[in-house]
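Every protein chain of the complex appears in place save one, which is left out.
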Amino acid sequence: MVAPLWLAPKERLQDLIDALRQRQYTVVAPVVDQAAIVYDEIDHIDRLPRGWIDSQAAGHYRLQPTSRDRWFDFVVGPDSWKKYLFPARCVLSTAKPLPDGWQFESAADDSPAYAFLGARACELAAIQVQDRVFLEGPWIDQIYQHRRSRAFIVAVNCTRSGENCFCVSMRTGPACHSGYDLALTETDEGFVVDIGSERGGDLIASLRLPEAPLEKCTAARLSQERAAMQQSKQMATGDLPNLLMTNLEHPRWKDVGDRCLSCTNCTMVCPTCFCCSVDDVTDLNTGAVERQRQWDSCFHEEFSNLNGRPVRNETRSRYRQWLTHKLATWHDQFDTSGCVGCGRCIAWCPVGIDITAEVAALREAPVRCPA
Amino acid sequence: MPCMTMSSFWQPVSMRIEGIQTEIDGVFTYDLRFTKSADRTSYHFEPGQFNMLYLPGVGEAAISLSGDRMAESVWRHTVRVAGRVTHTLSRCRVGDTLGVRGPFGQGWPIDAWVGDDIVLVAGGIGLAPMRPVIYEFLRRRAEFGQITLIHGARTPETLLYSTEHAGWERGGIVVQATVDRASSTWRGHQGVVTLLLDRLSIARPQRTHVAMCGPEIMMRYAAISAARRGISDERMWVSLERNMQCAAGLCGHCQLGPMFVCKDGPVFRADRVHSLLAVEAL
Partner (left out) sequence: MARKPRVAVMKFASCDGCQLSLLDAEDELLAVCDRLDFVYFAEASSVLQPGPYDIAVVEGSITTVEDEQRIRELRACSTRLVTIGACATAGGIQALRAWGDSQEWIRTIYPRPEYIHALATSTPIAAHVLVDYELHGCPINAHQLIEVLIAFASGRSPNIPAHSVCLDCKRRGTVCVMVARGQACLGPITRTGCGALCPTYNRGCYGCFGPVDGGNAPPLLAEFRRQGHAAEQLVPLLRNFNATAPLFREAGESLLDNPTDDR
């Protein structure tokens, strides 16, 4: 175990950004845009959401200024790192017309090597979930692999929990334990830096930081514990897969189906949802065809179309698919829950449907109709 | 896997249509041959597997391989015109090229059936993914006990591969066909496939396997019938159909409970999916 280092004053974070950029990383970090904190490419600390926090509830998100000089007191917004590792739109292959047929080629992914600055514990967990989906099955997603293998992760330990956070009950946070190259914990005067990989250690060595004083390490640990204590939302996970799969005909599915807009927002903001669709885009002038992959959603009516009709033809069956996949069958498929407790689906549901409340309702009155 | 590595499965290879046969109204069989000889060398598929057939500018469709796996370099697919891709495919001609990805999925566990009696239940186009099994049985006939094919169709004219049935019978497979609506010249059975299954002599249910492919409603009733004859779920096999786009378990479309039909199936042992298929709109 390498001793934590001390990055102070906080403006020295620029040195870290510079070191990453020197090593040809494109640095992506939280920024304020469109009335929210989203992830974007940055080259200077000025763009970080210093002094901003988010106020969240079910179906509600607002930015607020804070009087404290805090750089990372907000929690997670609508974006997740999946937009860089599993892009919303990409070209998979191309088909060029030849005189006697078609020439098929894989599309090159010319994405840069990314450095993610500010990944939270639940987000590290989400990346690890998607690793299992895209890298550990019989088939490997080349685009994800290409981007993931080169990504450098500077995590940030949460020192404040949001109203929708339930990472404690999902055992994914708020403190980062693995899956990062470097992890920062913000204190009043600076950042305690934990080294999580050899690559992280090499990079931070170039900043010639001192070891973090004991009281800073203690302050950092206490603030993480405080964040955990702040969480009031929780998901009871005990025997959850079995509870859900034995309640596939529960009346609650109709109840939530009546409230759900089937708008796809929960799945789009979810950092682990991986559903996608593939369509052809033809250039009519040249006849060349691109095969494009886009994010899609099990809430999209046509998603389950078979011979022109959806298998999951009602909102209740689509909500049931999402919830049972995320919390039950994900375990069968990938040996992990698909939920990391980030709360995005709760915040960004336009009508504020709360996944933890739906599970609690099923748990309260199970009907046990076996599947 | 011949055409692709584990990570380049998105890229199609080019194949040329070498023959088109009209099987019945709206059902065609396409013989495809690799346009590059290099792709032919590692040619191999298991009965029950499928390919993604790709028409650039239109899209892909998951189509079972319906030919003999030992056939030299020709990939045979029987296609029912149903959607955008299959409709466009029906307008293709011999000599046209298209893209192919595959083969994908888990096929029929033929080797696990050695020594046992087999009942194949096929409804309509559901016979297509079973034909490679039939060819395998004909080649290895001595390794199996009694083999029966029950094939149901709407009318006598829509029985699939009917010109081959006599040859299959000569090869030692009992072929029983039944139709929903008989014509005046029809001398065979009339009614649903379960009626034939109910009447079938099953000498040793503990050593009999039932393999089914067809509409889910047909398979559900066939499974009930087989169960009544003392055949347990662990010896029943079904081939399922769902929306598939990646064929590799990565796009999410084909899920049925914990299963990705594309990579965990399309052939499943019935006990793995029986209760899932009973839930409406899962």
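Just so it is clear, A and B label the chains in written order, and each chain counts residues from 1 on its own.
As a working rule, a residue touches a chain if its C-beta (ideal position, glycine included) is under 8 Å from a C-beta of that chain, and two chains touch if they have at least 3 such contacts.
Computed from a predicted model, the values in this text were never measured in an experiment.
Only one of A:103, A:206 or A:294 touches the chain withheld from this view, namely A:294. Checked against the full complex, the candidates A:44, A:62 or A:309 give a single residue touching the omitted chain, namely A:62. If you put the hidden chain back, the residue from A:315, A:333 or A:356 that touches it is A:315. When the full complex is taken into account, the listed residue touching the unshown chain is A:260, out of A:156, A:217, A:244 or A:260.
Against the chain not displayed here, chain B makes contact via residues 58-59, 83-84, 87-88, 91. Taking the complete complex into account, residues 33-36, 38, 59-63, 77-79, 83, 88-89, 258-265, 268-269, 279-280, 282, 284-285, 294-297, 300-302, 315, 347-352 of chain A touch the chain not shown.
As a working rule, only the chains that are shown with their structure count from here on.
Between chain A and chain B, the centres computed from C-alpha atoms are 40 Å apart. Chain A contributes residues 92-93, 95, 97, 100-106, 133-134, 137-142, 145, 245, 248-249, 274-280, 282, 287, 289, 291, 296, 298, 303-308, 311-314, 317, 320-321, 324-325, 328-329, 332-333, 370-371 to its touches with chain B in the complex.
Residues 6-14, 16, 35, 54, 56-60, 82-83, 96-99, 241-243, 245-246, 248-253, 255, 257-258, 260, 263, 275-276, 278-282 of chain B are the ones that touch chain A when the two sit in their complex.
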